[in-house]
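Of the protein chains in this complex, one is absent; all others appear in place.
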Amino acid sequence: MLHTPGNPVTAHRPGVLHSKKQQHWVETESRRYIPAPQESVIGVIVHRSAEAYRVDLGSAHLATLDALAFEGATKRNRPALKVGNLVYARVSLANRDMDPELECFDATTRKADGFGELKDGFMVECSLGTCRKLLDSTHFLLPALAQKFPFEVAVGVNGRVWVRAGSTKATIGVSRAIQMLDNRRTSDEEVASYIQQMDV
Amino acid sequence: MSRFEPLNAGNLRSDGRRPLELRSFSAELTTHPSADGSASVSHGLTQVTACVYGPREAKNRAQTMHDRALVNIEVEVAPWAGEVRRQRTKGDRRTAEFAASVKATFEPVIQTTLYPRSEIDIHIHVLQLDGGLLQAGINATTLALVDAGIPMLDYVSSLSAGLYHTTAMLDLTNLEESDLPSVTVAVLPRSGKVTLVSMETRLHVDRFEEMFKLAMEGGKVLRGEMDKVVRERTKVLARQMEGGAAQDEDRMETDDL
Amino acid sequence: MLTSPGEVITSAMEFMRGHGTFVEDGSVVASLSGTIERVNKLVSVRALQTRYHGEVGDLVVGRITEVQAARWKVDVNSHQDAILRLSSVNLPGGVQRRKLESDELEMRKFFEEGDLLVAEVQPMHGDGVLSLHTRSLKYGKLRNGQLISVSPVLIRRRSTHFCTLPCGVDLILGMNGYIWIAKHVAENEREGEEGFDAEAVYSNKNDDIDLETRAAISRVSNLISIFARHSVPLTDTILAKAYDWAVQQELSPKDLLRTETGDNMVEMVTALA
Amino acid sequence: MPRDVEPSINQRDFIFSAIQQGLRVDGRSPLQARKTTIRFGNSLGWVECSIGETRVVAQISATVTRPYFDRPFEGIIVIHTEFSPMASSAYETGRPSEEEITMARILEKTIRRSEALDREALCILAGQKVSVPHRETNTKIVRGQQVWTLRLTIQFLADEGNLLDCACMAAMAALRHFRKPEVEVVGDEATMFSPEERAPVPLALHHQPLCVSFVSLGPRNTPVMDPSRLEEQLAHGKMTISLNAQKEICVLQKAGGVALPADEVLHAVNVAVSRVRDMSDLLNRSLEEDSRTRVIEVR
């Protein structure tokens, strides 16, 4: 995405150019995430210490998640995340000279706001563009799936989608649909018909 | 090209063994007192020593694993080991592959989860080579790990087998290895399962099974031989540690060593 | 009763598995080679050769390997270096003194890489890393002698691991197999609670040691390595006996380096026991 | 060396519980392979093979050289594998990892050690005397001891699991697709013809070994064919079997990992036999189709 007031606007990444009023952005096929503040991401805990977790976002650097940046966390009562757990978090600090920082609550209300550990389920990796499509409430995929069966989903803009449905088969169904959407060689129609024929 | 005859008219092999006869096997424990555990193993003229260090503080912290110990294998082949003098360099692919195989064999057998963030270093020295490098390396490593008191789910015992026409034979020499289709297996004797199978020669699927199963059976027999050596050593240590009580027998035992 | 890895010891229905065993398919199976020990329902296997497995309250001798932020890493012959926190050592200026920021910047004044110390194992944290403390006047930096390391299984847990041999040598038998052999320092010569000062406790300087004491230290050290070679468990009594025997036989410390002399010694001394 | 981030607990648990029910996340059954495709390039001996999203390119070039001293009557084949960060961020240029070495070794054993290629047929002249080769317009005359040296370069473009099977398929396809210039030997003089003069000739192959890899997955170590990258990372063990269509095993490698009952190994061998039959058919079909589209000028 690119937004530069004044001066001629130049793209610095390849992709499809979109324009809306004064804004222009480039949709890329990129899979490499560059953290930006306030974005929701899915991370994997790769290291834990007394004060903080180190989290992999699929970006160039590991992010830091303070052990106290959870709803209801106190010095005595901290979340017990293990290495390998998934967390849904918000980027609270993204500075190109420092490792990004995450939080699992709203810093003002200290409420979880949907963030925190993601239990069970499965995580699908896809391009950043596919993630943005899924976040677009007008996109057909998630509503179409929801017609078939209920499921939970968390979309991180860093190219990761977490899915949990009632059965293993249903979870596989959702993740396959997302992967098909991600695949350049399958058209939206094919994805839609796959969902229609899905037998869960 | 070769005029080598793997089996003569009397059904004997070039070194006089019967097809399913193993070469003389000998092993010694604690050959390197400065290591945490060590063992030397000979299958005929093939001789391999293994030294185990650890579990100990990892030298390279970036490589450590949060939930288990890291197993490192270093292999060194003495320049005089083979027929032709050869100085192997660190990056030698064959040696690297050998090390990787030994590592993958022992990783699931050692209870590495008891020692998070530690490392276990295993140094294998090939002192003489007459076929059966992989089997000797694995057997020596098993014994060295037992000697080091590192918990394992089972012994790993390894043996090679070959096939000449329809006759399967066990524990191949270098000459036999270069002439016959052969397989090396490593088994966990208690469960009878196989952890390593390595075959690099062409053989029809239908002829594979017999040779493969015989090698596994042979591996289990070899476990008995290895265990004898371990028990002998454990007995001696146990008596010595008991101190005064069993003095007389104690001396006899040490004399045997 | 001896066993080896992979051997089924007993049924897991009736017994509980202890160290050196695991449970598979309803059986307790040995994972080590060694002796089977049963305490009530608990079955364990004791290896006869292994690295040090720490237990709370153990006395250990260790060597500093690294100075980190507010803590030292200490090699204690275990599967990982132990941790000695700055808050777990006595600081100069009185036992009760709290640690200061400035102490953190001068940690090498207390212990630096290579330094030897005697310490006690504290209750440890979750992931099995040993934690040490030297908050006793008996503990701390080691001087006036030399280190010898043996297999930890040769050191048995006893009421005290500080011994003084009649020959004027102090021994610290670390549970981890590290043994410190040093010149004897009389109880009253040790720095008391009052006179606790950094100079003495964290000093790197040895006292003057006469030749006789040096010879005694060498002799004890050589005797220990002979016993270790023969896997004879070490106690102050057996060492004192061996020492007397060596003196009786008019053996100089270097005579003990000969294998035959050593074999003789073990035979004679263990027969006396 | 940057280690690949290990898969999350969620992914591990999910894949393990799915495989217990005989399910895989891409919808396959445990012993089902992904779609395999072979694409031939414009030049002979350039092949791109893909299994699912895993892609490998194999390429062959041939030059005339002196033979190895100890094998004067045999041609030379050099296998070069190129791992690059392009295939996966886990790969790095420089010192190869254990995984890479193992893979390169299996390829080497499958292609070279199993004598897939008739190396003696790559010998041009076995004579002893050496003279300087001299050139005419298009025809090259070579004298002295000369053999073909084939250089097989395997490039890994994308790693979504099971690189090895894909690489082996690409390599064998390339060897079958390649044509070397024709050479005519008269006495101790050999004449090499340019493609315009005489149609280049295919390589002489003894047989066509292909790799089939399995991993053991989940609490019951279910055997899984053609593993995806994620399945490979979570596997407790891996086994590769190289076979030809004549049901001859060329390489069987299970280097450690979880222990399996003997019968499971034998069962995997049988599964591999039928998979290799399918792959060989596909390879033969693709080659036929390609040759129909190719016009080889013969004068």
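Letters A, B, C and D mark the chains in the order given here, with residues in each chain numbered from 1 onward.
The rule is short, and it goes like this: contacts are C-beta pairs under 8 Å (C-beta built on N, C-alpha and C of every residue); 3 or more make two chains touch, one makes a residue touch a chain.
We adopt the following convention: contacts and distances are computed from a predicted model.
Considering only "Exoribonuclease family protein", "S1 motif domain-containing protein", "Ribosomal RNA-processing protein 42" or "DNA replication complex GINS protein PSF1", the record for the omitted chain gives "Ribosomal RNA-processing protein 42", by its UniProt protein name. The chain not displayed here makes contact, within the full complex, with B, C.
Only one residue in the set C:P5, C:G54, C:G145 or C:G177 touches the chain that does not appear here, and it is C:G145. Touch with the chain that is not drawn comes from one residue among B:S14, B:Q128 or B:T167, which is B:Q128.
Set against the missing chain, the residues C:I9, C:V28, C:V74 or C:L116 yield one that touches it, C:L116. Mapped onto subunit B, the interface with the missing chain covers residues 32-35, 38, 45, 49, 51, 53, 59, 74, 76, 78-81, 83, 85, 87, 121, 123, 125, 127-128, 130.
Although one chain is not drawn, its touching partners on subunit C can still be listed: residues 63, 113-116, 141-147, 204-206, 209, 211, 214-215, 218-219, 221-222, 252-254, 256-259.
Here is the rule we go by: only the chains that are shown with their structure count from here on.
By number of C-beta pairs in contact, A-D leads over the other of A-D and A-B. Subunit B and subunit C have CA centres that are 34 Å apart.
Inter-chain centre distance (subunit C to subunit D, centres taken as mean C-alpha positions): 57 Å.
Multi-chain contact residues of subunit B, defined as those touching 2 or more other chains: 188.
Residue positions of subunit D touching 2 or more other chains: none.
The touch graph of the protein chains shown belongs to none of the named shapes. Residues of subunit D that touch subunit B in their complex: 1, 3, 95, 98, 101-102, 104-105, 109, 113-115, 236-237, 239, 243, 246-262, 265-266, 269-270, 273. By the touch rule above, subunit A contacts subunit B in their complex via residues 47-48, 83. Across the interface of their complex, subunit C is touched by residues 30, 33, 36-37, 54-57, 69, 111, 115-118, 146-155, 188-190, 227, 230-231, 234-238, 240-241, 243-244, 247, 250-251, 254 of subunit B.
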